[in-house]
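As you look at this complex, bear in mind that one protein chain is not there, while each of the others sits in place.
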Amino acid sequence: MNNTIFILGVGAFFLMMIGLYGVLTNRNVFRLILGLGLMETGVNLFIVGASYWKGGKPPILGTVFETKAVDSYADPVPQALVLTSIVIGLGVTALALALMVRLKETTKSIDIIETKEEEVNE
Amino acid sequence: MSAVNILILIITLVMLAGAAAVVTMKSMIGAAIMEGIVSLMAALLFLKMGAPDVAITQAVIGAGLSTALFVMALNRAGIDEKEASDE
Amino acid sequence: MNKIAAIFLIGLISAGALGVYISNLPGKKPFKRNGHNDISRAYMTKTANGGKRNVIKKGDRKLENSSSNIVTAVVLDYRGFDTLGEVTVLFAAIAGIGLLLGGSRRRRIRPAGPVISSMAPWIAAFIIITSAYIFLHGHLSPGGGFPGGAMIAAGFLIMVLGMGSRAPKIFKTIETFGGLAFITVGVIGFLKKGSFLQNAFGSGEVGTLFGSIFLGILYAIIGFKVAAELSSGFGEFVAEEEGKHE
Partner (left out) sequence: MEIAGAILVSIGVLFTLLGALGLVRMPDVYNRLQAGTKATTLGFIGIALGVGFYEPQWFPKLILMVVFIVMTAPLSSHNLARAAHVIGIKPVGEVDSLASKEADNERR
């Protein structure tokens, strides 16, 4: 039954592509940061969705043990990778927003076309 | 199509619609809040995939802190909504 | 770049990538071993029962770290170097925010209305207690240091926005000592067991709070560190009221 993994993979891929469209077509720095956030969410969904299989339980043993095969749990390694990736994404977004605030204070604009290099250097 | 499939399909479609709204919306605060909705739907998808740790982290960070951070940065920079047209 | 060119480029990428993706989807046959490759299988069996059998039984002891939550075991024990590097990256990002936005601005923050400012400390206390539960039980239930620390930062954000108080200076100290404590735990593992970040505190019964004291200590350290970093970093973004010196 691969319908679900297909839906997840294609949905995550289209989320990435919508974020890429937002990054390519906007000149507003704030919208660029929003597009980067969309792309990041899409990549995280794709990594975890690639390890999905039907009926996979959350990888938590619980306090009441039964005799269970290890194969009945979902794969924990992509989840661990994505767990750290989300927090790093927040740090990167915050740094980008701080740069945007400085850009606005320096050049009175957040448009990437109107911002000239000489103005920044003054 | 089982019931789980239909649920995942609906959540994915809502998420993609929210992402399209982020890209096309005029108002910047509205776009930031829409990004929060996309993160919330992604958290639901993580939960359906059997990853509750990632779902909690995505819900707290993506839908809560990140949206507040966007709005606070707009406010701190003093960006007006009127100059935000990108055409 | 205009929109037509962007749509054309995205369509090109989509066609290529989706073609590769669909042609590589497995057919009727399920993935080999339900999709677990060898390394995640090894992590799961080692966490569960020392890598001997394929099943998990009640009362298993003498495990490697005796954590119920396998994701926690992978994040903190088997891939502890990754987590150390990740915390360092977060520290670098927050230090960059402090460099960019910090300064000698000491104006008064405008508090919210009376209803919010009188109710904000109670809500912040509730959020902080919940997040302490989340990061102390990181090896028993879903959660852990990263979401717990982010929730503490959210609580402090509510206090800052609602009551107009500033983030205190002690956060920088907590951040520094958090990093030092993480490395100290790693060095203790090096001295006692011979390898950096190895489990030096032993392991007890699976499913109890003190059964896996090593992961508990590490996640508490990470929780405090992430909370201090995010709180002090977000405090820089709060807009201040112009002109009023009080």
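Chains: A, B and C, in written order; residue numbering restarts at 1 for each.
Note that in this section a residue touches a chain if its C-beta (ideal position, glycine included) is under 8 Å from a C-beta of that chain, and two chains touch if they have at least 3 such contacts.
Just so you know, these numbers come straight off a predicted model, no measurement behind them.
**Student:** List the shown chains that the missing chain touches in the full complex.
**Tutor:** Listed by label, the shown chains it touches are C.
**Student:** Identify the residue among C:M119, C:I170 or C:L209 that touches the chain left out of the display.
**Tutor:** Among C:M119, C:I170 or C:L209, only C:M119 touches the chain that is not shown.
**Student:** Spell out, residue by residue, where the missing chain touches chain C.
**Tutor:** Chain C touches the chain not shown through residues 112-113, 115-116, 119, 122-123, 126, 130.
The definition used in the following text is that only the chains that are shown with their structure count from here on.
**Student:** Rounded to a whole Å, what is the gap between the Cα centroids of chain A and chain C?
**Tutor:** Distance between chain centres, rounded to whole Å: 15 Å.
**Student:** Could you grab the centroid distance between chain A and chain B? Build each centroid from C-alpha atoms only and quote it in angstrom.
**Tutor:** Centres of chain A and chain B (C-alpha means) sit 11 Å apart.
**Student:** Centre to centre, by mean C-alpha position, how many angstrom separate chain B and chain C?
**Tutor:** That pair's centroid distance is 20 Å.
**Student:** Enumerate the residues of chain B that touch no fewer than two other chains.
**Tutor:** Chain B, residues with two or more chain partners: 51-53, 57, 61, 65, 69, 73, 76, 78.
**Student:** Would you give the residues of chain A that are in contact with at least 2 other chains, written as numbers and ranges?
**Tutor:** As it turns out, chain A has residues touching two or more other chains at 14, 21, 25, 56, 58-60, 73, 79, 83, 86-87, 90, 94, 97-98, 101.
**Student:** Write out the stretch or stretches of chain A touching chain B in their complex.
**Tutor:** For chain A paired with chain B, touching residues are 1, 3-4, 7-8, 11, 14-15, 18-19, 21-22, 25-28, 30-31, 33-35, 37-38, 41, 44-45, 48-49, 52, 54, 56-60, 73-74, 79, 82-83, 86-87, 89-90, 93-94, 97-98, 100-101, 104-105, 109-110.
**Student:** Going by the contact rule at the top, pick out the chain C residues touching chain B in the complex.
**Tutor:** 69, 71-72, 101, 134, 142-144, 146-147, 150-151, 153-154, 157, 230, 234, 237-239
**Student:** Residues of chain B touching chain C in their complex?
**Tutor:** Within the complex, chain B touches chain C at residues 51-53, 55-57, 60-61, 64-65, 68-69, 72-73, 75-76, 78.
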